[in-house]
Every structure is written in structure tokens, then in C-alpha cells.
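The complex is shown incomplete by one protein chain, all other protein chains being positioned as in the whole.
Now for subunit A:
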């Protein structure tokens, strides 16, 4: 189990780093919103990985809250970012 968790952690770290690169590079606000969505999901997977490894359930409410609220940011940004091409 320990080996699996270390490998998974490394994969998640690489995934998060690639996502942060896209978050910085953009080029548009909506690209960054998508990258932030993926970053939130990677965070949830990471917290779940830790909970599965240590077999405790203290962090499960965090997963619940994040998965419920995580989309609000993207929706707000998407509403805000809409501009007509002719304006």
C-alpha cells in the first residue's frame, strides 16, 4: 500500500504542477477557470489518497464541501467573462 500511495502522490504532484503551468500561462480567463477546476479536483484526489492510506475519515467533510462549492468559482468567472465580440 505504501508504494502505491507514494507512486500516486508523485503522479498527483506532476499533474498539479502541469495544471499550475496552464493556470499561469492562460491565455484567457476561461482557460484559467478550467485549470483551477482541475486543480481543485486534484486536491480532492490527494486528500482522498491520504484518507485511504491512513484509514481515517476526519477529512471526508472537506471533500464533501469542496466538491459542492468547487463549481461556484468557475460559474462566476464564466458569467463575468462573457463579452460580446462586437463590444
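Some observations on this one:
We adopt the following convention: contacts are C-beta pairs under 8 Å (C-beta built on N, C-alpha and C of every residue); 3 or more make two chains touch, one makes a residue touch a chain; residues count from 1.
One rule holds in what follows: contacts and distances are computed from a predicted model.
Per its UniProt record, the hidden chain corresponds to "Multicomponent Na+:H+ antiporter subunit G" from the list "Anti-sigma regulatory factor (Ser/Thr protein kinase)", "Multicomponent Na+:H+ antiporter subunit G", "Electron transfer flavoprotein subunit beta" or "Phosphoribosylformylglycinamidine synthase subunit PurL".
Where subunit A meets the missing chain, the touching residues are 1, 4-5, 7-9, 11-12, 14-19, 21-22, 28, 30-31, 33-35, 37-38, 41-42, 44-45, 48-49, 51-52, 55, 57, 60-61, 63-64, 67-68, 70-71, 74-75, 77-79, 81-85.
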